[in-house]
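Note that one protein chain is taken out, while the other chains of the complex remain in position.
Let's turn to subunit A:
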């Protein structure tokens, strides 16, 4: 698909497939595409200390750190799936993008199952993957996502 430039209507050039960020960088930057990463440089000097995404606080116990690491991995892979889904909404026949989406989608499914088995289900589809599904109300388990660092 190519942009159709004409008078009296908006035109945006169509993005070409190119280099991708690796998972962690993609989530931190808010896009998997370096071509679309256009930061707001003017405020960079305001930042007093850089924050590393997914960095666990030192006061956490090892079990919670492990859980947060797995959650962070799920966030990263899921974000890749999100952003590629939008790309494919407007680039439906891009074979390279379809391949990456399919790989990341499989990885996400495996990670969600692992999280459900070890900790608690993140979606209702994961409940069935838990060995205790028939005995406990697992959907009520786990912290609310908005509680953040101070659980």
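The working rule: a contact is a pair of C-beta atoms (placed from the backbone, for glycine too) under 8 Å apart; a residue touches a chain by one contact, two chains touch by 3 or more; residues count from 1.
In this text, contacts and distances are computed from a predicted model.
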Response to the item:
Not-shown chain resolves in UniProt (candidates "3-oxoacid CoA-transferase subunit B", "ATP-binding cassette domain-containing protein", "Spore coat protein JC" or "Cation:proton antiporter") to "Spore coat protein JC"
Practice prompt. Among A:18, A:39 or A:134, choose the residue that contacts the chain missing from this document, as touch is defined above.
Written response: A:39
Discussion item. For review purposes, identify every residue of subunit A that touches the missing chain, sorted by number.
Written reply: 1-4, 6, 8-15, 27-31, 33, 36-40, 42-43, 46-51, 53-54, 71-72, 74-75, 78-79, 82-83, 85-87, 89-92, 120-125, 142, 144-146, 148-150
